Every structure is written in structure tokens, then in C-alpha cells.
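For this view, one protein chain was removed and the others were kept in their places.
Take a look at subunit A:
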Amino acid sequence: MAVFADLDLRAGSDLKVLRGMVETAAHLGYSVVAINHVVDFKEKKQEIEKPVVVSELFTTLPIVQGKSRPIKILTRLTIIVTDPSHCNVLVACTHLDVDLVCITVTEKLPFYFKRPPVNVAIDRGLGFELVYSPAIKDSTMRRYTISNALNLMQICKGKNVIISSAAERPLEIRGPYDVANLGLLFGLSEVDAKAAVSTNCRAALLHGETRKTAFGIVSTVKKPRPSEGDDDSLPACKKAKCEG
């Protein structure tokens, strides 16, 4: 069975809050979390902020409740696209090199999902992401979240959907079984809802990793560079030649 993952923790400016969120996630049973940096492309040439370095956050990673391994922290970039001429959701599904398409819930969606681009996206391995923390905070948001989610379910039949919290504070995260139950409210079946928190998240992560590889088979790993003041740092072949 795949492990539970929460792929959206909003990165604020406060590291302490972020640390609290990761500890809460570990306590609730999530094995993988991803810290999300959101970038809005309204102004041109905006700088992308540097992602949070995980080693700065924690010296020892908190251990996941119920398992003996420490939690795995990843980072993630989200780009908000509001200009319909620039980039459309349909275009994003079919051509852009992304892993997840996030469905905004702040307003009623101005366009309808069409089945052909969604099917192309599912074939490419894209995931559709639903967030649930606006639903917990506000009741109008709740209505929009559920209506957008049901709309999505009718088109994509519950495949490749992931549910995550766009949590900004540690008290906005919910446990994995509770989130799977929220999936039932969003129109997923029981099996799909549980997969939305575990298997589909893992699939999205693997999809992200395969972008670094050639057709998903070969991957290159950066070798750690030896320290500067080390005299024995001659490469092994040169060493052999000198001695031999």
C-alpha cells in the first residue's frame, strides 16, 4: 500500500510556522510532504523566490506516526496563470510540461472542462489537484469547492485526482483518513478517495522525477565534490599513473 502524502503546504515567510506544520503532518501520519512556493505571473520578469532548504528547517527530521522512518520533505513550485490568451487550462493539459493541474476554488470556474483535453492529460499522467483548506475556513468557499470538485469528477471519472491541503498554519491540516472521507464528499468513490491521498500522489511524484530522466529509464546523479583543501583529491586515474 502506498504511503500517505500531502503535496501542498503553503510556504509563508515564517520558518517556525513551517516547522510546526511539518511536525503536525508527521504526527498525523503523512510520510511525504511538499512545501509549495506559489508564483504569480501577472507582472513580467518576476523573480522566482529561492526554495526553502530542508536542512535549514530541521536538524533531525520528525518521525512519522506509526512508522519508524522520518518524514520526507520535498519542494514544489506552483505557477498561477490568469491570462487566458497566454495559457489556457486546455493548453496546460496537452502541451505544458507540468505534473499537476490545480483546480482553483476561490470562484466559480468561468469555463467548463471538456472531455478531450482531460483525457489527453490523464494519458500523459497529469494529476488534478483539489485543495480543501478553503472549504474548512469559509462556507462560501465550501460551496465552490464542492461544486468545482463534482464538476471535475463528472468529466474525469475520478482518475488521477489528488486532494491536498493548502495549509498555511499547522491547525489547517487534517489526518489522511479524514481527507479520504472528504474525497467522498467531493464525489469520489471510496477506493478512489483513498487512492487520492496515497497512490495518485506517489504517481505524481514519480512523474516529476521522470522529467529529469531520459524516457523514465536513465537518470544522472551529481557526484558530491571533494573538499577544497584536500591534497589527496587527485582523481584516481592520475594517481594510478603516478604510482604505476
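Just so it is clear, a contact is a pair of C-beta atoms (placed from the backbone, for glycine too) under 8 Å apart; a residue touches a chain by one contact, two chains touch by 3 or more; residues count from 1.
Throughout what follows, contacts and distances are computed from a predicted model.
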Name per UniProt, for the chain absent here [options: "Non-structural maintenance of chromosomes element 1 homolog", "Transcription initiation factor TFIID subunit 13", "Ribonuclease P/MRP protein subunit POP5" or "GATA amidotransferase"]: "Ribonuclease P/MRP protein subunit POP5"
Among A:Leu150, A:Leu171 or A:Leu206, the residue in touch with the chain that has been omitted: A:Leu171
Absent-chain contact - pick from A:Val39, A:Leu150, A:Leu184 or A:Leu206: A:Leu184
Footprint left on subunit A by the chain that the document does not show: 24, 27-28, 63, 65-66, 132, 135-137, 139, 142, 170-175, 177-179, 181-182, 184-185
